[in-house]
Each structure stands twice: as C-alpha cells, then as structure tokens.
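Here the complex is missing one protein chain, while the rest keep their positions.
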Amino acid sequence: MALSVEKTSSGREYKVKDLSQADFGRLELELAEVEMPGLMACRTEFGPSQPFKGARISGSLHMTIQTAVLIETLTALGAEVRWCSCNIFSTQDHAAAAIARDSAAVFAWKGETLEEYWWCTERCLDWGVGGGPDLIVDDGGDATLLIHEGVKAEEEFEKSGKVPDPESTDNPEFKIVLTIIRDGLKTDASKYRKMKERLVGVSEETTTGVKRLYQMQESGTLLFPAINVNDSVTKSKFDNLYGCRHSLPDGLMRATDVMIAGKVAVVCGYGDVGKGCAAALKQAGARVIVTEIDPICALQALMEGIQILTLEDVVSEADIFVTTTGNKDTIKPQTDRWVFPETKTGIIVLAEGRLMNLGCATGHPSFVMSCSFTNQVIAQLELWNEKASGKYEKKVYVLPKHLDEKVAALHLGKLGARLTKLTKSQSDYISIPIEGPYKPAAYRY
Amino acid sequence: MALSVEKTSSGREYKVKDLSQADFGRLELELAEVEMPGLMACRTEFGPSQPFKGARISGSLHMTIQTAVLIETLTALGAEVRWCSCNIFSTQDHAAAAIARDSAAVFAWKGETLEEYWWCTERCLDWGVGGGPDLIVDDGGDATLLIHEGVKAEEEFEKSGKVPDPESTDNPEFKIVLTIIRDGLKTDASKYRKMKERLVGVSEETTTGVKRLYQMQESGTLLFPAINVNDSVTKSKFDNLYGCRHSLPDGLMRATDVMIAGKVAVVCGYGDVGKGCAAALKQAGARVIVTEIDPICALQALMEGIQILTLEDVVSEADIFVTTTGNKDTIKPQTDRWVFPETKTGIIVLAEGRLMNLGCATGHPSFVMSCSFTNQVIAQLELWNEKASGKYEKKVYVLPKHLDEKVAALHLGKLGARLTKLTKSQSDYISIPIEGPYKPAAYRY
Amino acid sequence: MALSVEKTSSGREYKVKDLSQADFGRLELELAEVEMPGLMACRTEFGPSQPFKGARISGSLHMTIQTAVLIETLTALGAEVRWCSCNIFSTQDHAAAAIARDSAAVFAWKGETLEEYWWCTERCLDWGVGGGPDLIVDDGGDATLLIHEGVKAEEEFEKSGKVPDPESTDNPEFKIVLTIIRDGLKTDASKYRKMKERLVGVSEETTTGVKRLYQMQESGTLLFPAINVNDSVTKSKFDNLYGCRHSLPDGLMRATDVMIAGKVAVVCGYGDVGKGCAAALKQAGARVIVTEIDPICALQALMEGIQILTLEDVVSEADIFVTTTGNKDTIKPQTDRWVFPETKTGIIVLAEGRLMNLGCATGHPSFVMSCSFTNQVIAQLELWNEKASGKYEKKVYVLPKHLDEKVAALHLGKLGARLTKLTKSQSDYISIPIEGPYKPAAYRY
Partner (left out) sequence: MALSVEKTSSGREYKVKDLSQADFGRLELELAEVEMPGLMACRTEFGPSQPFKGARISGSLHMTIQTAVLIETLTALGAEVRWCSCNIFSTQDHAAAAIARDSAAVFAWKGETLEEYWWCTERCLDWGVGGGPDLIVDDGGDATLLIHEGVKAEEEFEKSGKVPDPESTDNPEFKIVLTIIRDGLKTDASKYRKMKERLVGVSEETTTGVKRLYQMQESGTLLFPAINVNDSVTKSKFDNLYGCRHSLPDGLMRATDVMIAGKVAVVCGYGDVGKGCAAALKQAGARVIVTEIDPICALQALMEGIQILTLEDVVSEADIFVTTTGNKDTIKPQTDRWVFPETKTGIIVLAEGRLMNLGCATGHPSFVMSCSFTNQVIAQLELWNEKASGKYEKKVYVLPKHLDEKVAALHLGKLGARLTKLTKSQSDYISIPIEGPYKPAAYRY
C-alpha cells in the first residue's frame, strides 16, 4: 500500500485526515471532559502516582471525541499510547487530529478502505524494535484477532514452511488479514510471538469481541488474559438501558417528524435495550406494545403495564417499530421506511434488526461513554498492576465487583450524590465490608 | 423596491426563492399529510360541499411544510388563497415553491429584509380590482395591523389631507409600514377602507396577535370580527404542553451532548410550557426543580413531586436551566451558553427568556400543528358561514366549545380511538347534548 | 320527636353519640392538624385580629375529624359555631364529641334516621332569640334548602293561610322537611324570614349544592349571596385529580386482594376524577383503557399513551372497571362484585356509577380536605368582610382568583416550597401584579 506514516515535530507517528482540525477537536474534547467525570476522576486519583509509567497501550476503538478523552486519561496516568479505529466510518477526524498532535500516535480517518483499516491496525500494534504493546484496549476484537492469527501462522511456518494463503478464504476482509500476516512473515517470522510474549492482557469493549474471546477460551487457544468490560454493570446498563432510553427519542425525532405521543409503538425484545426504548417511548406518550420470546422479560413488561403481543397481532395497528433483538426476520427488511399504500398508513422502522444497538450507541452521550471507558481504564490498571502476580491466567474475566462499584463511585460526584458509609458496627452486623463489594457476584440490580 | 411579481403558466402570481424546489416540497408535503389528520379529515368532510367557494383568503403565517398542508386544505374546500410568511426567517423555500406552483399565490422566502417582508404582506392582501380578501388567517397580527393603520391614515388624509410621516416613529419596522401606507395613498386613497368593507373577519394564531386584538377591542378600534384561535384547548394544550414535552429533549440533545438522566434541571415557570418541559425532563431521568411566582402552579408542581425553589437557591447546584416565563431577568443574559470557570462546572440555558415558546414552536411536529391549523380551518369556516347572520360583531371571540371539541374529534381516528356515544336516556339524565358541547366554557381540562 | 338537646357544663348545646370519646377525638384532631397546613396558617394569620368576632356560623357538613379542624379554625378566628352533618352516616362520633366538649354546638352522630337528620339541621340553624346564623357553611345545600322552603311557606301562609302539606310529595325526605316547616309555622310564622334577613351569605362545598344554587339564581329565587367553593382550582383539582389519584389504590386494595400491576383497567371518563384514577392505575402497573364521550378529554388520554375504546370493546378483556362519570348505564348494576361464570374470569367494579366521587371523597386524606376547607374559611371571611359593601348580590360567585391563589399559598410552607417574587420591573414588564392574581380567570391550569 502506498500509505506512509507521518510524524509530529516531536517525532510521534500518525496518519490522520487533517491535522489542522486539531484545535476544533481540542475544543470539543474540553466540552466532553465535563460530561465524562469518571475519566476525569481517574486522572485526579491516579495521575500523581503515574501507574502506567513504562506501559505501552495499543487501542483499537472508534476514534471519537469521547475516545480521545479516554486516550488522554491513559497518557495522564503515564502510558504511551498508539491508536486506531475499529470501524472504517466511525472516526471523527477532528478528534483524531487533536490526539495525533497532542497526545498519542493515531492511525485513523473517516472512510478508510478495508486495506487502509488493517494497515492502521498493524501500525497501532507496531511499537518498533522490542515488540508490541504491553496492553490492548480492543473493541470487537480485531487487534486481538490479528495477533492470534499472526502467532498461528508463524508457528505453522516454523513447522511446515507454509505461509497463509489469502485465496483459502471467501471472506474479503479475512483475505486482507492473511495477506498482511503473509507479508510480515518475510520480514520477521517471530513478530507476533514476540508480541504475545510481551502482552500482559486485553480489555474488550463489546459483545462481539467478548463472544470471540469466550470461544477462544473454550477451545484453549486464548494467548493472554482478557477482561470482559462489556458485562460490567456500569457498562452494560449504561450502554443498553440508560443509553438507549436517552438516545431513542433523539434518533426518532431526527429521522422523522413524527409525534410520539398518541402513537402505538412496538418494541421487539424487552432486554436492557428494549427496556430503555420502551421506557423512553412510554414516557413520551406512546402506547407501547412489546414482543418477547422470554417469559420472564415478558412478565416484567406486563408489570409495567405494557401489553405483550406477537408481531402478527400488531403489524396492522402500530405506527412505530423498534427492533432490539439482534435477530433476523423480526420484521421484513423492506419496511425500514415509510410505507404509503393506498390506505395512506405508514410504518417507521428504526434501525432494522441487529443494528439498533449500534444505531443507539453512536448516539450515546459522553456520560454513557464515560462509564464504559472508566471500566476500560480500571481494567487496564488491574491487568497492569497484577501483571506479575499470576492473578490472571489465559482466560476471560469480568471486572471484580469492587472495581465495577468503583467505576460507579467515580461518577457520583458530578451528579452531586452523597454516599452513605457503613459504620464498623453496621458492617459487622450485615457482614458487608465497609469498602465493598456490597453485593454478591450474581446480584441482578 | 425593485421586486417584481412572477406568474405561473396558469397566471397565478408568486415570488419565491426557487420554484424548482417544488418537487421536493411536494414530497415532504405528502409525508406531513400523514401526521396532520385533522386537516385531512376536514378535506374529507367539507371538501365535497366546497364551503369556501367564492371566498378569498389571505394568510400571514410561517410559510412551512405544515402551513402548506393548511393552505391546500383551504383550497380543497373551495377557497382562493394568497399567502406570505409572518417572519423573515421562517419560510421553508421548498414548501413555498410547491404551493406557488400548485395551489396558491405565495410571496415568501427565507431571509427577507424588512422591506421585502412588508412588500410580501402587501402583495398577500392585494387581490387586485375589487378590494382585498374576504378572510384573513393571521399570526402575530401584521396583516391586521396593516389594514388598521391603512384605514386610520386614509381617514386622517380625507379629514385633514395629512399623510403618515415615517419619521414620526423611532421603530424601524413601523417606519416601513408608514412608508407603504403613505405611498399607497397616492394611488388609491380608499384601498384599505374598501378592504375593511369586504372583510368578514380574521382568525389569529398566537398570543401576541391576540393581545393586540383585545387591546383594539377595548379601545373600540377593532374594525372586523376576530376569532382567537390561540386559546382553544386543542391549540393551547398542543402548542404548549404536548408540543414542548415532545420538542424539549430533541432541542436539548441537538444543542448539546448532555445526558439528561442524573442532572439537576431547573424549569422557570410551571404553566403549560413549563409543565411540558418539566414532564419531559423528569421522564428522561433529570431531577427537576421549578421556580414559580404563582402559588397554584407551585402547588401543582409539588403534587408531582417537584421541588419549588428560587433561582438563587439552585443556581450553584443545577446543570440545566429552561426559562418558560416570557419574563426578563429570570436568568442573566450572558448565561445562554456553556460556562467554564476554573471549577469546570457548566450551565446550559435553553432559549433565553421569551424565546422558549418560539424555540419550541419551530420544533413542533406536524401532529401538533395539525391541531392548531384545524382550529384555523374551523374558525375560517365559522366566520364565513356566519358572515350574514350577524352572529359575530367587531369583537374578539374564542371558538365555541363544540368546535374546539370538533377539532379534537378530527384527530382521533388517526390514533385509533373509539369514542363513546351517549344514549338519549343518558344524555337526558346528565343534561349533556349527545353531540356536545360536553363541558362548560370554564372547564379546566 | 323525643330527642332532647344536652348542655355542657359551660352551657353550650349539643347532641352527640358519646361525649366520653372526646379525648380520642382530640388526639386524632391534633394528628390531623399537622396535615392541614392551610387551616393552621389561617389561624396564625387571622387569629390575632379575630375577624369573625360577633359572627354566628352554622355549618352542615360531614362531622369528621377534618371538619373538626375547620370548625376550630372558625372559632379561633372569633366565630361562634353550630354544626350538623350533611349525611346520616358520615359523622365520626369521636370528632363530634371533641368539638361538642371543647369548641362548638354539635348535633350529629353516625347512623341518624332521616327524622333525626333534619332535627339536627334545624338545631344547627337555631340560634335562639334573635334569629339565625350570620353565615352558613353548606355541603349539598340542605341548610340552604330549609331556609328557602321555610321562607316560601311563611310567605304563602301569610298570603293564603295555607300550610305545607307533607302528603303533597312522594319524596320521603321532602315529606320530613315540609313537616318540620309546617310545625314551625305554629310557633313562629316569621322564623325563616328573620333568618334570611340576618344572613350574610352561604359558602357551598359540592357540585350538587352548587347546581341547586345556580338553578335558584336562574329562577330568581336565591335569597342571599352564595360563594361556590366547589369550583376553586384549589378545591376541584384537589378533591378530584389529586384526591382520587391518592385514594384509588387504597380503596382498590382494601376492597380486594388484586395485584394492580399487569391488569387491564378501564376508567370510564377522563375528567379530573378519571385523570386521577387513570394516573394511579397506570403508575401501579396496570394497562389503562379509557372510555370517553368528549373528544378533547379523549385526545388528552391519548397524549398520555392511554387507549380510547368503548365499553363494548373491552368488557370481555378487562379486569378492573372504574366509573367516574356520574352517569347511568355505564356498567350494568349487577357487576359491582366479582363474577365467576364458568370461565372463572372475574370483574371488579369500584363504586358503581355516581358514587365514585363520594367513595373517593370519604377516603380523602386530611391534606386534600385542608385545601377544600381553607377555601371555606376564605369564602366565609370574604362574605363577612364585605357584608356591608354591597360587593355580593343575591347571586352565586366563585372565589376571586387572588383568594384561590391565597389558599394555595397557605399550603406551600408545609411542603417546604419557596416561591419566587416578581420584582417591580418584572411586574411592570409582563403586566402582572406582584401580589397576583397571576392568571386570567379562564386559565386552565
């Protein structure tokens, strides 16, 4: 590829759309900091002791303004950071510019080709002589995937001399991954293994990435410890329940001019995303109907006065459909637009099928992302602090309860909350430590 | 002024930004029709009998897509229509284009100068030989003002030979009005008096216009009957309570990235606008505090669990401020933006002072406007049908209760509602007519 | 009748069930005072100046604990008071005992016969030599009725010598009224006319009584000024909307063991009572359906996400029915209990037809009654203060807006509210007096 890395005056590498957008990015970064109290509290609490001193962190996660605040929290704690986006469209170029100019090596722009995307991922992991990163922040698992595939190829090459064959797969993106690895083998046939040796662990942001990690754990192929940030209470409830409750009306109003009050709205699925969407629609004055396969979630909806019906029951009566299931065939694909048959009735479908989560996520406000990203910081700290203790094996872990609680605690000040502290006597009486954890691991919140 | 009227191939006059936007306007008009069931129901119910046959209607009201649906409802009922906007910025040019091409004489574009604005208003009232309109739809009272000032000037001119002196006023806009009238006197010294003679009445859309009308009624200078559409239940509740409840989160999210949940939001005033804003904020998870001068409204807020404090009590603690009072000094003007003192705390002020209503109104969805505009159609019909009966004197009237109820009824079908009908025996028992009105005039809803 | 008036050691007359319950009554009175801040604030504000000094007040209104706090507010302001109940079952005997012992002449007990009831009413109006009361507090209009019928009979008797004939009516209760008047004529043929002469006015508590008053006003037979307390905002909203919202779940749970969450609840009528009931049921997790004849109220329900259907549509599906209409035939009478046809489905009907209001009213908490009764005190003060000014003619009046606002204001302190005060400059700017009234008379709240 004809791409070339650029360097700042201080010598830090980058490749972004337009470095001159850095000032605009900086302004928005400062606005976002106000709404990301968890990250700012991390800087205050941990900054002085520089816990990440000497740590190299590579991140593959949407290069947005919010992510920029995460990156600068990591650097404020002493880390050296390289970053790429985990999606070819999600980079905010002014955010990338500000970070590239001021804080970390960034390889990301809005509208990358797939080849460019993987080139960026490779750059993000490339710390020059001496191997790769100490820690990875991953979203969707592409950085993790590249290392695993790289190690596999190097071992096969050492054993049999065979190099990966891009033509062995029909998946156009995986072709590119294999090409990169094949080409790398020519230069350094132990690059990914050296990377693996150095790597302390990864913290993974999303469901997709987490699913991959559990599959690798199950098949015994996971090469380093992983922390599943996705299932922290302070991540999952915020991204799903509170985030979607916030973002849904916004999305609906921007997409259409429809008055929600008085309409019949169908929410397919009453998990956390569905609960958030249903709450938002109900509060805006819609009559909400839910479809569910799970009788427990159905019963929860009923307890909130929400009717449970099937899609067939409601399709002719409802005005708004929201699918939250990630499943297929919940609604026919051709209905993701206004329909004007002769009857002049219309249907609105928001974010067909599996995309609802993403549709919402893009719209998540900084405060929601602050919860997710503070989990990332805490997870990275945990991996780094325990790197020598043997606490974390080559398995997937959720954050221990007391760290999940810590993420919450870091967000309370901004909201003016004053927490109660147990007395010694009370703590003894109910057998709960003064400093937490306050709930058993299986607690449902 | 160097402006010149243009004509369609069928000979209808217009002056718009760009007639080629008519197709785009038509598309959005069709989308809006689905959400304006009251207007569409008027077409179905009254269209066949062509009640406005022979009627000339002049309208001065924001030339938007929703207004376009109103205009085409008036023409569908047989009226001939001329239109201008009541605000120099509020015209949607594609809406104006579609109407100019297909339905009515339009003189409006986004970004008029004040001179252009009053030229448009004059064109809108100018029906050529034979005087002015039979009916006026007014918003803010500018069309009504021009006629009243014109008549006054003509009478003075007839009596004393004096013409209006634009230099007699400091108000730059009123200078223009006087200039137009002065120049008109040279051509036709009885134009406005002929207009007055023909005019059956005006229906007025907003508080400002209504206030002017009541002042003229009080001072005995009102020249024709006026219907106050603004205070219909189906207008005021929708524009204020339901409209703002719908529009506030939208406006807040577009303006800022702030997460509403968990924040302290102060709503200044708990009238209908305040009630709508407070409901929206509360439902989005904010802790709402209200400031009020009226103890009854304050008690209503308390009954909803909302704290009543003064601005001084909360200014240091709150995150979001919404002023709904139309009063001055509720919040200092310089706070209508994020404030970043050294403490890094921020304040958001939505739509300073008197603009909240307008800010919301712009964002009102079509369904809300359908309620307002169906009141306009019903009011115009009432004036026209009663033109010879003497029912309406030169006074200001609110729509009779049964017509207000009719507006509501026309919106029920779209929402799938099935109304109950009194039996004869029930009607007798509670002394309420089967066809309404169902409530006394002073009923508070 | 064999009833005889008793006297306290201080010589005050009474007839109650059991004076020894006075201590228990006093205890509950003290508890109620905490929840009746409006009445207590009246004592604080007006007590020192003794505005009712010299005034005789007769009251006919449920002799409950809350009414006892009203009575003692009137006496604390200087009035001399006589009281009876306006319903044969509604007296709380311990309340009557406490008042009889400590504060006022009381003639009331739970379970009066109709004869006893009217004997009590007569005693309540009987101030011995020198005629009747100066002021009447009436609930349902029975005290007012007795005087009007008495005056009519005396005038007829004077003119024609005819006395009322109890056999002239089929109404058993009216037979008793005529008997009392007939018997009275023998002793003093101008008793009621002397009463009328002295009487300054009446303040009426309820819809029924108010309706009678307006009928008398219309027919020109009203003998003295009347203030309609029923339609004060602070009375009607509290008795209907907030009162029923509070009392409904209570009544439903006491009457049945039904879980409200998950059930389908039908509310017949969406006026203030219906709005309160629907809100309570919705918030408890029911799916609420409303039946309505009024399209405006129907549209309001729709805007809250509530479905509008007819009774026929829902009768087979719904679990709970609440009728708020005061009309007949809304639901068949035999359904006011659980029904167990072979299908084992059940129906709950709360308070058949017109009784819903009363059913709720009985359960109203003291705070609600404090609002109603503070209106009574303010109305009585207004009548008394204006007795010589001619402000009030023989007509029916609602309380002027600023007094309605005052009632609200007197309840704010207890709820910790801090009202905002207009500055002089703000007051001028929006043309609203600093001390109110803050809204026009027709304002809908």
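All chains are identified by letter, namely A, B and C, in their written order; residue positions are counted from 1 within each chain.
The rule is short, and it goes like this: contacts are C-beta pairs under 8 Å (C-beta built on N, C-alpha and C of every residue); 3 or more make two chains touch, one makes a residue touch a chain.
As the structure is a computational prediction, the values presented were derived from the model and not from experiment.
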**Q.** Contacting the left-out chain in the complete assembly, out of C:Gly38, C:Pro225, C:Gly262 or C:Pro295
**A.** C:Gly262
**Q.** Touch with the omitted chain, as defined above, among A:Ala2, A:Ala388 or A:Ala442
**A.** A:Ala442
Q: Write down which of A:Asp183, A:Asp294, A:Glu317 or A:Glu393 is the residue touching the left-out chain.
A: A:Asp294
(Q) Contact with the hidden chain only, please: which chain B residues? (A) 261-262, 282, 285-288, 299, 302-307
Q | Sites on chain C contacted by the missing partner chain, in the whole complex | A | 30-35, 242, 245-246, 249-250, 253-254, 257-264, 280, 283-285, 317, 338, 340, 344-346, 365-368, 415-416
Q. Can you name the residues of chain A that touch the chain not displayed here?
A. 231, 233-234, 236-237, 242, 272, 291-300, 302-303, 307-311, 313, 325-329, 404-406, 408-409, 411-412, 415-423, 425-426, 429-430, 432, 436, 438-439, 441-445
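The definition used in the following text is that only the chains that are shown with their structure count from here on.
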(Q) So, comparing C-alpha centroids, which chain is the farthest one from chain C? (A) A
Q | Whole-Å gap between the CA centroids of chain B and chain C | A | 41
Q. So what's the Cα centroid distance for chain A and chain C, whole Å?
A. 61
Q: Quick one: which residues in chain A touch 2 or more of the other chains?
A: 261-262, 285
